[in-house]
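Just one protein chain is left out here, and the rest sit where they should.
For chain A:
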Amino acid sequence: MTINSTINSLLEALIVIGPLLGSIAYVTIAERKIMGSMQRRIGPNKVGYYGLLQAFADALKLLVKELVLPSNTDKILFVLAPMISLVCGLLVWTLIPYGKGLVIADFSLGIVTILAISSVAAYGIILAGWASNNKYSFIGSLRATAQLISYEVVFGLIILLVIFFVGSFNLTTIIESQKAIWYIVPLFPIALMFLIAILAESNRAPFDLPESESELTAGFMTEYSAFPFVFFFLAEYGAIVFLSTLSSILFLGGYLVPGIESNGLMTGLSLGFKTSFILFLFIWIRASFPRLRYDQLMSSIWSKMLPIVIAFSILIPCIVKAFEIY
């Protein structure tokens, strides 16, 4: 390993992480502004033009706050948990192709790696709840973990359905194979279920039971303040942006522009536009739907979504095999 390659990989990491943090900041502002106009309020409008710098003011306020480590907690795990969440949340971005060949790790098992990393990320939440030594945190983290484990089954099966069409785990191959048609057209019901699954995976409304404010104060984040809280916050919104990107890659053709052989800036803009559309759906759903009860959440996954997805995972390989697409 030479000095040059080390500098190269550091630069690659900075090139990905910098814009990612910026996009997380603007997702929070977009959420507050869009929810504001949907509920006939203004939303944040004081810091910067139209409140555009609100997120940076909030981040600054959080960072200068005092770090409180509650007594009777497991200090090491208490600090380690948000780090696990954030590191896993940032690590998955190495596998995303932003354009033709614009990817840090063009790995033949890309989507398997994404599933593996996201399954490790669940430990951040469960350890945070246990290490906080607080009933609210603990119940919140147990709910979050049960929800993540259940919805990961559907999440993985839906990815498998896309893999049946592609015949490869590589994300670039998945995008390039959608040149003829985006997978949302043949797999429309599956795409809708994927949207539901990623809403539950990222603990968003209407599935935000882990941090339902009315019952559990803030769920597993109750005891966290200052730096660790920022880590959790970044990991959560990073996961939302990542899952939107992943669903635009799986179903909306990733960086492809329909009808045009595109290169360079167009590819990145195309991926960004699709991702922003799905992020808007996230916020729209949060403003529109009430929160589910916990038993409704569990029955909707195990007794309604899972049978449908399993039925599709038998049907679709049959159709693909019958027409010998791959």
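Details
Following the convention adopted for this analysis, a contact is a pair of C-beta atoms (placed from the backbone, for glycine too) under 8 Å apart; a residue touches a chain by one contact, two chains touch by 3 or more; residues count from 1.
Following the convention adopted for this analysis, contacts and distances are computed from a predicted model.
Missing chain, UniProt name from the options "NADH-ubiquinone oxidoreductase chain 6", "Fantom protein", "Protein ANTAGONIST OF LIKE HETEROCHROMATIN PROTEIN 1" or "Probable vacuolar protein sorting-associated protein 16 homolog": "NADH-ubiquinone oxidoreductase chain 6". Among A:42, A:69, A:109 or A:192, only A:109 touches the chain that is left out of the view. Only one of the listed residues, A:21, A:142, A:160 or A:306, touches the absent chain: A:142.
Considering the full assembly, A:126 is the residue among A:86, A:126, A:174 or A:230 that touches the omitted chain.
Across the interface with the omitted chain, chain A contributes residues 1, 77, 108-109, 112-113, 115-116, 119-120, 122-123, 126-127, 130, 138, 142, 145-146, 149, 152, 168-169.
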